[in-house]
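For this depiction, one protein chain was excluded, whereas all remaining protein chains were kept in their positions.
Read from first to last, the chains carry the letters A, B and C; within each, the first residue is number 1.
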Amino acid sequence: MFFTSDNAAGVHPDILAAVGRAGAGPAMAYGADPLTAGVEARIREVFEAPEARAYLVATGTAANALALACLCPPWATVYAHHRSHIQNDECAAPEFFTGGAKLTLIGGADARIDAAGLAEKIRTAAPHGVHNVQNGALSITQATELGALYSLDETARLAAIAHAAGIGVHMDGTRFANAVARLGCTPAEASWKAGVDILCLGATKNGAMGSEAVIIFDPAKAWEFELRRKRGGHLFSKMRFIAAQMDAYLTDDLWLTMAGHANAMADRLAAGIAAAPGCKVLNTVEANMIFAELPLAAHRRLQAEGARYYPAHGGQDETGPDDAPYTARLVASFETTEAEADRFIEVLRG
Amino acid sequence: MFFTSDNAAGVHPDILAAVGRAGAGPAMAYGADPLTAGVEARIREVFEAPEARAYLVATGTAANALALACLCPPWATVYAHHRSHIQNDECAAPEFFTGGAKLTLIGGADARIDAAGLAEKIRTAAPHGVHNVQNGALSITQATELGALYSLDETARLAAIAHAAGIGVHMDGTRFANAVARLGCTPAEASWKAGVDILCLGATKNGAMGSEAVIIFDPAKAWEFELRRKRGGHLFSKMRFIAAQMDAYLTDDLWLTMAGHANAMADRLAAGIAAAPGCKVLNTVEANMIFAELPLAAHRRLQAEGARYYPAHGGQDETGPDDAPYTARLVASFETTEAEADRFIEVLRG
Amino acid sequence: MFFTSDNAAGVHPDILAAVGRAGAGPAMAYGADPLTAGVEARIREVFEAPEARAYLVATGTAANALALACLCPPWATVYAHHRSHIQNDECAAPEFFTGGAKLTLIGGADARIDAAGLAEKIRTAAPHGVHNVQNGALSITQATELGALYSLDETARLAAIAHAAGIGVHMDGTRFANAVARLGCTPAEASWKAGVDILCLGATKNGAMGSEAVIIFDPAKAWEFELRRKRGGHLFSKMRFIAAQMDAYLTDDLWLTMAGHANAMADRLAAGIAAAPGCKVLNTVEANMIFAELPLAAHRRLQAEGARYYPAHGGQDETGPDDAPYTARLVASFETTEAEADRFIEVLRG
Partner (left out) sequence: MFFTSDNAAGVHPDILAAVGRAGAGPAMAYGADPLTAGVEARIREVFEAPEARAYLVATGTAANALALACLCPPWATVYAHHRSHIQNDECAAPEFFTGGAKLTLIGGADARIDAAGLAEKIRTAAPHGVHNVQNGALSITQATELGALYSLDETARLAAIAHAAGIGVHMDGTRFANAVARLGCTPAEASWKAGVDILCLGATKNGAMGSEAVIIFDPAKAWEFELRRKRGGHLFSKMRFIAAQMDAYLTDDLWLTMAGHANAMADRLAAGIAAAPGCKVLNTVEANMIFAELPLAAHRRLQAEGARYYPAHGGQDETGPDDAPYTARLVASFETTEAEADRFIEVLRG
């Protein structure tokens, strides 16, 4: 019953096997190997984007910060949700990689950027010209930090607002697979066809060890990205091991199968929680994340049985009466089993 | 016959197996897992440094740049050899991570920093106070970019010069294992006992996939390092896979066995080259690297037989007469076999 | 009737004369001249701070950004009001000079930071350790961007919250003179005695050409500041001309006389506006700034007569009916005359 985060999960056996196969014998370093070339080709095919360039790094923070640095100059601002990972969980990596750009925070339900709020911020961005940071980039997270999805139309609408202001669109796709699996669309539809300029496609949280692809749909930005990646220390000499992960991930729709499974396990958990006495699911479960209110008694039972999950927000009192509410965040992963989910519900119900 | 670099080699089976074992089941992310804790404990033990802190990253450039940023403020300078990796091969990563510090370049045979040159540069560093960059840090590479070693005394002498000026000592130890294996000393003797403040201990070139330990002997710098690592995008969520590599690497002296083998293969190659007609070994082979002058005819033969290696310096004419000299750089690795070395010599001799 | 800003004013004759006197004959450059030494001595005396160091720069943005860089490391955050100059009017200079720190924005009436809001932000700053930016510095503006003052107690309370969290306090004192003149306190009481660690003391808006003193009450930070100033391009070779301004400014309380006059002119304007039909003063006038609602008819009359001022916020419709409201920001300066103020009221009343 390990629901702290999908990054607590292990590695899918197919990915591990691919890494093992990659290790035999010599190969040219720094991505000049056939596996890395193959991954780029595969990404182009999967995304129906023959001109796209795709680069591998090993952490989501690196992917996001490098991508944003290619879109947003130091004297500009990145529009992002106030609940976004780039704002809250990267220790100012975007500010570091951009050379001191700002983040301008926008609200919106379920950590989805409110379109009207974005439009208003962009419109009023630099009333005093050179005194203000300029419009720089839009960053949206799919699925969001609160486990919600942007519909294709919502993505397109936000992207259109950004493009009308002359700025590019970054998608933090650490859980892009979960989104595509749920939306039932093509990867292309969820990215460049909806206006995304650079997609950070996560694999780490969804069954890889550490592999993220930065997909740059406009190849004019590619060389700058390569230089930034190198000087950021994110160009791997033995790239083939990062590439092997991504290659297996995208082979035979493994990524979507894993994400679909994680989503289904989240649904299963949510249904069980919703039906349990005194419990409430707080979000519409669209990806693999559940926010739920449990009675403290149930929370204590779960803890005693070894269930692991985080509070939805810090500072909750765990010493109250049995029927006091406790708000938990649960994240399902490709490794979550039906038995694990069912056991959680069983303990929850007491 | 793949001698381009030791980073072209694959992964040692023990390391691969350790990674495979690490993949089973959930674990806390971002290094809060037992494997990562175990690696730090192991490093302290191997280095006889119970107060040291050790952090894992996945590339040598990240390790170096993050370490230097902890030692050298933006208004200071890093003393380094003009042949060093941090100067020539990291696309200004040190400048980026330090926030715009300088590198001050020093000469010295075999890419070893000349002690008198260092002392002079430090002494005359800032004649006009605030107008000049200040003394910041000393960076030495063990083994050097030209495959040479600092003796323990040489390291200590350079470190003493740095410490006398109040600055810290960084060691780029991407091939530290090769040095220790050859010097026959303890890891502690080659690092903190000789005055090294932060050691970047490489494993990637010597049998890992991508794993480097930054060993900070003065724990006061540790928290800053952690924050810099995170905002540099170098904190891995599934850290256990980086840790598993380093753990296997340091277990039962695997690292020294591999490095010793690579060194021995370099010796074997060097002996063969030195004895071949018209050939000359240009360096004292102290680690796993050979610089050799071959007749162009031999070079062509080797190319035709599929031998892979780099020219020692760019722009060499390969179209000259058979007896014209060609200067090659060969790097042996843990994977190099005696048969491979012998085959190289066989083809070389014609 | 020029009320756009106090930086639209000219230079006080005494300051101009001092600059003229400074120009005769040679002097050592970069601040090694007697005038610069004299200014530092005078500042120590005026601020009753014999250990303080004081450095001159020529713009408020430089003063603020350099001071913040000395207080807030790149992986931390500056707490500031969302209406502050450092957030809105410096094109991300703090982010640039700190090397990519964040600003965390806090609310509060009249652009004064709300103490409870600050305490809460500090308390919840880094729930996930290394993933979050750390507490870095507090920045308060005296007088605020909306022309309000912190009482000595309010300043002390905010500073105490910051110090309890181990972070330093920066005061943007571009209108510090206006504050001191109104509060009737000593400069020391309004700064270090209330917990300010670095004060940026403005002179430019209050009768100088371009001269700002960064007063560092803890001399341990001084050398770092000097180096940052130099590499920021803010160390003047002919420093004596910046020093001459500041010297005259602080001589015989000229600075407080000028600021007191500007405050009085703001009072005079405010009283006139408040008494005019259909007009409303929106703020408590504590410094030299007035926010007022005027009927559009009056606004048009004033424009026709050549009055210059800015709208209090952008995008106001100026084409409405005569009695529709228009919100203006007026700033009085040391140069504002009673006649000018009275003429404004006369035209306003129609």
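To be clear about the criterion, contacts are C-beta pairs under 8 Å (C-beta built on N, C-alpha and C of every residue); 3 or more make two chains touch, one makes a residue touch a chain.
In this text, all values refer to a predicted model and were calculated from it rather than measured experimentally.
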Which of C:241, C:255 or C:344 contacts the chain that the document leaves out: C:241
Candidate in contact with the missing chain, chosen from A:121, A:230, A:268 or A:329: A:230
Sole residue of A:23, A:99 or A:195 that reaches the chain not shown, by the stated touch rule: A:99
Absent chain, residues of subunit A that touch it: 30, 73-75, 99-100, 130-131, 134, 224, 226-231, 235
Missing-partner contacts on subunit B, residue numbers: 74-75, 77, 88-92, 95-96, 98-103, 124, 127-128, 130-133, 314-315
Positions on subunit C where the hidden chain makes contact: 2, 4-5, 7-11, 16, 19-20, 22-29, 57-66, 90-93, 96-97, 204-205, 209-210, 227, 230-238, 241-242, 308, 335
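Keep this in mind: only the chains that are shown with their structure count from here on.
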Most remote chain, CA-based centroid, reference being subunit B: C
For subunit A paired with subunit C, centre-to-centre distance based on mean C-alpha positions, whole Å: 42
Gap in Å, rounded to a whole number, between the CA centres of subunit C and subunit B: 51
Mean-CA-position distance for subunit B and subunit A (Å): 34
Residue list for subunit B, restricted to those that touch at least two other chains: 227, 230-231, 235
